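Only one protein chain is missing from this complex, and each of the others stays in its spot.
As written, the chain order gives the labels A and B, with residue 1 at the start of each chain.
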Amino acid sequence: MTSDKPTMIEFQDVQKYYGDYHALRGISATIQAGEFFSLLGPSGCGKTTLLRTIAGFEGISSGVVLIDGKDVAAVPPNQRPTNMVFQSYAIFPHLTVAQNVGFGLRKDPRSAADKARAVDEALAMVGLSGYGGRAANALSGGQRQRVALARALILKPKVLLLDEPLSALDKKLRENMQVELIRLQRQVGITFILVTHDQEEALVMSDRIAVMFEGQIAQLDSPERLYRLPKTRAVANFIGTMNFLSANILSEAAGLVEVDVQGFGRLQLDAQKQVTGSPSANGATIGFRPETATLLFDGQQPSDRETMATVEEVVYYGDMTYYDVLLDGTSAPVRLSMRNVFGRPVLDIGTRTRVGWSPGALVLFR
Amino acid sequence: MSEPLNRPRFWGSQAASGLALISPTAVFAILLLAAPLAATLVYSVMTDGYLTVIPRFQLCNYIGECHSQLADGTMAPEGYLGAWSDPIVRTLMARSLIVSMLVTAATVLLAYPVAYFVSFNVEASRKPLWLFMITIPFWTSYVIRVFMWNVMISRTGVINSALEGLHIISDPLQMSFTIQAMVITLAHAYAPFAILPIYVALEKIDRSLLEAGQDLGETRFATFLRVTLPLSMTGVIAAVLIVFIPTIGDYVTPNLIGGGKIPMIANMIEKQMLKADNRTLGSAIAVTAMLVVGLVSVVFLLLNRRYLKGQK
Partner (left out) sequence: MKIPVLRIYTLGYLLFLYCPIVILPIFAFNDSTALAFPLQGFTTQWFHNVWNDAVLAKALKNSLLVAGATAVLSTIFGTLAARANTRYQFKAAAPLMGLIMLPMVLPEIIMAMALLVVLLSVGIPLSLFTIILGHVLVCTPFAVAILTSAFQSLDKSLEEAAYDLGEGPFSTFRLIILPLVMPGIISAMLICFTISLDEFIVANFLGSGEPLLSTFIYGQLRSPKNVPNIMALGTILVGVSVILLALAEFFRRRGLARTGVKDSGGFL
């Protein structure tokens, strides 16, 4: 999909130890030029460490990091073509907004007037025109964030590194900034690498996402593929919710896999599009997202198949209702999400109901 | 700028950079503090040669009777008693210990309510002002402050002349040259040292814990005993040590307030080191004083650890 673009960053078997602690366990990946790339994972998974190896703040124990084709092992942060937006923004408190934004231009040979113009342009780009003379201390969280962005982008780096830049903002502001960051990235066209623990943020903003657990990349894919065909149950659980049913693989032939699924019975799945993970000794599992199955209300016809179930728990969210239902022939409930369209009732706990589903929406983990 | 370009790790080795940075200060402290203290320890087990120290090992500066070596190499017929055997040193040591314990107890007990008041009853915006008010007297000349107590309490001093003028007393009260006077003077001198650590510890207490205490049915006083006091104990310990340790070696107060009539261990160390020029005995007394200070501090810390464990 994006593989025709040139490579901007390449990790070759990167290992990092802090004493006995193995923080990065053999990271190999490439990030393309002009890509919005996210490192997603729970805290302590090594995503920030990996970002800091690009910036040059962390050395690596072994392996190679290439930026734009060049091994950067001996290049200190002040000479790397990368700039960073820090989690705390790291706005210099004793300088004005303009002095902050223009900080990196100190050794720039341009005239003072040209530099001032560059600062103004950078401030305009992040929507802070006219704020140049203000004390950096007097800014709100969102404004600091913008100053940090302007300060990094004014140096026209090849790569912009963003370390959880939105985590300190409240929900509304965060959503606005997400849109703004996407707009900025399209405008400047450089590689953005975002570290986040917020799966929704990563899905919304990224061209590709690397999901990391315990110092390793568990899966590197587009947001859609990550959501639709997660490689492991851990990835599936970290990105959204997924229901699991145990299954037995009966046969594999001609691109089709025949399975017997608890509660759903015998099915044939597409080996290319619906099977994921590498074969393992532990039994296979079928997974499906809450929105891919549906409760069938009176008289409604299933699009494909249907199974009887009992409602065990109802969680009402306004626009949505989440139902935990126990499918007949299974032992643990699965979660379904239903949009509360006009006229649709909310079922009570204990109600017997029909569940409509489609084999095409299932994923087989083996 | 000329920063090294070929450093494999930009942050370099933590240990090397840290050591390089701390080394000027550390070398200074080693040469002018660690070495002299070590020398004191070594001197204390050597032989006195009046104006010199003769490197011959012995323990008589601590226990038993010692003889100084004369210039012609023979031993002086008149001996002197070691630090632990000499009743005078023992008396002074005991007096210093008692005075500094009294001072510590008085200072910390008097200071606690003040720290409590500033931490709990003063508005946040006015706290710095209160702390500033408390610290000001501390920063004015120590010698003058000590002397002013003498002015206050001497036979013809402020308090006596005022009381006589008001015809409350006819004969002046005898207050100066007493241990009580020294205790008051020192308690005054070390007040901020006690207030500040207790205040800091009280400030760190999560106020919701106190509400929880009262919410669980404790009275205010019981909450204080069971929650506030144990949580502020770290500050009290710091206050006790920071008052106790310097006061045991106080030199000015015995001279100015005690009028030289109630010498303490510091005066004895001075006397042996300088006037009597017996550096080995002086060193032994100094080492003994440090041992006593260290021992009392350790015992105090252990008792507190037990107290705090018992609380949980």
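Things worth noting here:
Throughout what follows, contacts are C-beta pairs under 8 Å (C-beta built on N, C-alpha and C of every residue); 3 or more make two chains touch, one makes a residue touch a chain.
Quick caveat: nothing in here was measured; it's all calculated off a predicted structure.
Among the residues B:V108, B:V236, B:I262 or B:A289, only B:A289 touches the chain that is left out of the figure.
Only one residue in the set B:Y50, B:F147, B:F177 or B:F300 touches the chain that does not appear here, and it is B:F147.
Where chain A meets the chain that is not shown, the touching residues are 55-57, 76-79, 82-84, 86-88, 90, 92-94, 103-104, 106-107, 137, 151-152, 155. Although one chain is not drawn, its touching partners on chain B can still be listed: residues 1-3, 10, 14-15, 17-19, 21-22, 24-26, 28-30, 32-37, 39-40, 43, 53, 110-111, 113-114, 116-118, 121, 127-128, 131-137, 139-145, 147-149, 151-152, 156-158, 160-162, 165, 188, 191-192, 196, 199-200, 203, 241-242, 245-246, 248-252, 256, 266, 269-270, 273-274, 279, 282-283, 286, 289-290, 293.
Going forward, only the chains that are shown with their structure count from here on.
Averaged Cα coordinates give chain A a centre that lies 59 Å from the centre of chain B.
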